[in-house]
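One protein chain omitted, others in place.
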Amino acid sequence: MISVGVIGATGYAGVELTRLLLGHPGIRIAGLSSVTFEGKAISEVYPGFAGLCDVTLTDMDKVIEDAEVVFASLPHGLSEEIAEKCAREGRVLVDLGADFRLHDEGDYREWYGLDYSYPELHKKAVYGLSELYREKIKAADIIANPGCYPTSVALGLAPAMKNGLVLLDGIVIDSKSGVTGAGRSLTQNTHFPEANESISAYKAGCHRHTPEIEQTLSELAGERVAVTFVPHLLPVNRGIESTIYCRLKESLSLGEIHKIYTEFYLGERFVRVMPEGEYAAIKNVRCSNYCDISLHCDIRTNTLIISTVIDNMVKGAAGQAIQNMNIRCGFDESAGLLLPPAII
Amino acid sequence: MISVGVIGATGYAGVELTRLLLGHPGIRIAGLSSVTFEGKAISEVYPGFAGLCDVTLTDMDKVIEDAEVVFASLPHGLSEEIAEKCAREGRVLVDLGADFRLHDEGDYREWYGLDYSYPELHKKAVYGLSELYREKIKAADIIANPGCYPTSVALGLAPAMKNGLVLLDGIVIDSKSGVTGAGRSLTQNTHFPEANESISAYKAGCHRHTPEIEQTLSELAGERVAVTFVPHLLPVNRGIESTIYCRLKESLSLGEIHKIYTEFYLGERFVRVMPEGEYAAIKNVRCSNYCDISLHCDIRTNTLIISTVIDNMVKGAAGQAIQNMNIRCGFDESAGLLLPPAII
Amino acid sequence: MISVGVIGATGYAGVELTRLLLGHPGIRIAGLSSVTFEGKAISEVYPGFAGLCDVTLTDMDKVIEDAEVVFASLPHGLSEEIAEKCAREGRVLVDLGADFRLHDEGDYREWYGLDYSYPELHKKAVYGLSELYREKIKAADIIANPGCYPTSVALGLAPAMKNGLVLLDGIVIDSKSGVTGAGRSLTQNTHFPEANESISAYKAGCHRHTPEIEQTLSELAGERVAVTFVPHLLPVNRGIESTIYCRLKESLSLGEIHKIYTEFYLGERFVRVMPEGEYAAIKNVRCSNYCDISLHCDIRTNTLIISTVIDNMVKGAAGQAIQNMNIRCGFDESAGLLLPPAII
Partner (left out) sequence: MISVGVIGATGYAGVELTRLLLGHPGIRIAGLSSVTFEGKAISEVYPGFAGLCDVTLTDMDKVIEDAEVVFASLPHGLSEEIAEKCAREGRVLVDLGADFRLHDEGDYREWYGLDYSYPELHKKAVYGLSELYREKIKAADIIANPGCYPTSVALGLAPAMKNGLVLLDGIVIDSKSGVTGAGRSLTQNTHFPEANESISAYKAGCHRHTPEIEQTLSELAGERVAVTFVPHLLPVNRGIESTIYCRLKESLSLGEIHKIYTEFYLGERFVRVMPEGEYAAIKNVRCSNYCDISLHCDIRTNTLIISTVIDNMVKGAAGQAIQNMNIRCGFDESAGLLLPPAII
């Protein structure tokens, strides 16, 4: 039994993490923290947890003190201090925030408006896209859990990038995210009557996940990649669908591309390449750690169209965080994550 | 390891049953049947199962042959034959249909328009409302899994009935069910644009779950109870909320009633009496086997108002079926059902 | 052309009022006020109005100064001052708030916690349930526009009350309201991921619309009526469905009751008694000023079940306010309200 803790347990990612950890066979929850609700039981904040998890919310120092593995699920700018404390205490940190995702301080400064406080910690951090950086994750003490959109995009493009199938310029990514992606905080746009029965783009070309997407794609391609990325707010609770458009370098048949993808993900537990002719749909991954990928060709414009879906709260946040802990701590990679999708 | 099978595995209750069985530690799936999709893999019908469950759908005889415990999830009128075969083969049957729920053949004839084909089998059948008939279920070879509405109502009224808190006439039950309750078959009313953003009552005072509700309440009260029951089609996928109105026999405080309820359900894993002042909400039980009950008093009219919520697909169907199998087969009652609710 | 103004034009009822007034052939909008957004164009707050209505939001005094008919759509407790000013200036006030709805100051004090500031104004106020108080409305200078729930209930019960069809005790009202009913202000319960895919009761037996419902029913019945009223938050934008349960005094056939209802509402433009066997559904009145009523009998318990639907923003607020202005000002009663429902 490994003891784990969650800092920021009452945000949506934190609460989903807690929910999933309750079903993990190899861990025990040593502590949960919340600034807003400190002193309350988590089941007072989320009555759905009554009887299942009535842990009293503490402060973050208590969590770091008591847990061998610390999950932090906070807005960016707060994780470096936590990482520093974890390093001092010898804790493994899985950070669901953005602080350790970008390797380049310049990028971080440009997109997040902050400098690194502890540059040396960033050298030790590993980007936790489980399927792509598994070996590094095994040895990391700071795991930067990827953003939800970047997860849906990188998994969709990795085989194409690695195998040089597509032109590197002109890649377009049109993503749609459920409203839990915007978090628990109240805003006019996420007020039920304004989000429901609508959709709109936001932060077109300027979302902070852009440099994170480009960082991974560039590593996969071996050269600098710039993409056009536009997210949309989708009136569902959970799920991201990303439709990715890229030009094929040469004319490949859909069958050939499908084979390359299937081989690339051979043996992966959580990535499924759908049969030709089918379309990825959020319902097929809801409440699960799967990423489904469907492939389509527009032969008229020689464009490869990749549709990927994940549950933004699971593979896009809490589930992948647990997958990373599993990799790091030697559990079966799917421990606590063997939830079949809630397909209806 | 007990071998289990599902007859009617591609209907919504059947597929939810399959989904939950995939996570049960003590069983293996020996067979799944479907008339419509025989010969196909279930993952072709439900792509969300790809890689998790690619079992080929067979006919029901094969399921009965290969499984020690048989779940049947079919429209009413088809389960007696199955029960007869199961009896001959020595199988335990958990029937999610209506055929064995009503003890009185006259009731069955009146509400379902059919006679019993095998009257002797009905004598052996036990009504599987787990919390209320646990001892009988332990020894039963035919378990009639309750309807979704009756589950939500009987659990809400049982403590009041058993303790004689309320007048037996004039009980009003206003229920709202998610659209999965109407099943996988296509109808105009469940076509997305017609169900979405609307609500309406249906079968007011004449829904087939009425005699089933009254049967349980009458047993609890020790005398004949008649209720007014009106279901509504709610534009959500999963969940039932039942608001139950009954007159208090004498003036009890909410605190006293709350105490009676809490004691009645002491030790139950899947029934939660909410703290005074809170309201049962579908989100708190979504994708879980819980039934939440909240209690309210209108002192001006001396009315006890009971609000209960369940996930119609879990506690209202597949989850309770597994709970009953657990009771019957000696598993921990919560095996395979320890899913925290998907609260967001 | 009559000049009208809206105080509180950026709340949901205010903005719906503005939207409907834009299509009214006999008025011109003389002013719109908002405390929060004073100085901005309403189309900056609601971009859907761009090009249609770019009026700059002022303060309420300006509205009262410039408009012959003033609509006020504010939280309770603020309308008496406005009424006093309107009286001084000779304006007709249609108040969508609660301040003038209750005839009895004791009721107001009990349910709203406030005393009357201007008791004499209350004597001049008329309760604006158009179909029931049309003659009084014609001469009123203060029209208290009914609450949304009370409208849906009073129209459903009026024929039964007037004709003495039902027992006056034991009436149960189970209402479900779309989220716009909770207004524009942000709350955790109306945050999209928490309202969506759920339902729950709230303020069971203690909602402030209860005395308003009882006041109208008592007037109709000619004696004091107390009801049990439980509202629910429904995950749709617009609409209220109220299912009303009452015991028939004597055994009447559904056909006889249907005939009484049809005759009661003969000639009414906005109340439709549905054919026997059909069920009222929100979609059939969405974005319209209709109230649909369907009638059902549970002969087993001698219960009359009445299901009514309205659009809470139209017949339940802005539409009825305009209907009342039409009555008061001599317009055709349906002027500006001839919108067929948005049935899909």
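Think of it as A, B and C in the order they're written, each chain with its own count starting at 1.
Note that a contact is a pair of C-beta atoms (placed from the backbone, for glycine too) under 8 Å apart; a residue touches a chain by one contact, two chains touch by 3 or more.
Keep in mind the model is a prediction, meaning the values are calculated, not measured.
Checked against the hidden chain, the listed residues B:Y12, B:F49 or B:Y133 yield one contact partner: B:Y12. For the options A:G51, A:G77, A:G183 or A:P235, the residue in contact with the chain missing from this view is A:P235. Which of C:I244, C:V285 or C:I306 touches the hidden chain is settled by the complete complex: it is C:V285. Chain B meets the missing chain through residues 12, 178-180, 184, 186-188, 190-193, 195-197, 235-237. Residues of chain C in contact with the chain left out of this view: 12, 15-16, 19, 22-23, 46-53, 180, 197, 237-238, 269, 272, 274, 278, 281, 283-288, 292, 313, 338-344. Those residues of chain A that touch the chain absent from the view are 169-170, 172, 174, 176, 193-194, 196-202, 204-206, 226-228, 230, 232, 234-239, 241, 243, 245, 247, 279-283, 286, 294, 296-301, 303, 305, 307, 309, 344.
To be clear about the criterion, only the chains that are shown with their structure count from here on.
At the chain A-chain C interface, residue numbers used by both copies make up over half of all numbers present, so the two copies contact each other through mostly the same positions. Between the two copies, chain A and chain B, the Cα superposition rotates by 180°, quoted to the nearest 5. Centre-to-centre separation between chain B and chain C, using Cα means, comes to 38 Å. Computed centre separation for the pair chain A/chain B is 36 angstrom, with centres defined by C-alpha atoms.
The distance from the centre of chain A to the centre of chain C, with each centre set as the mean of the Cα atoms, comes to 46 Å.
Shown for chain C are the residues that touch two or more other chains, namely 193, 196-197, 235-237.
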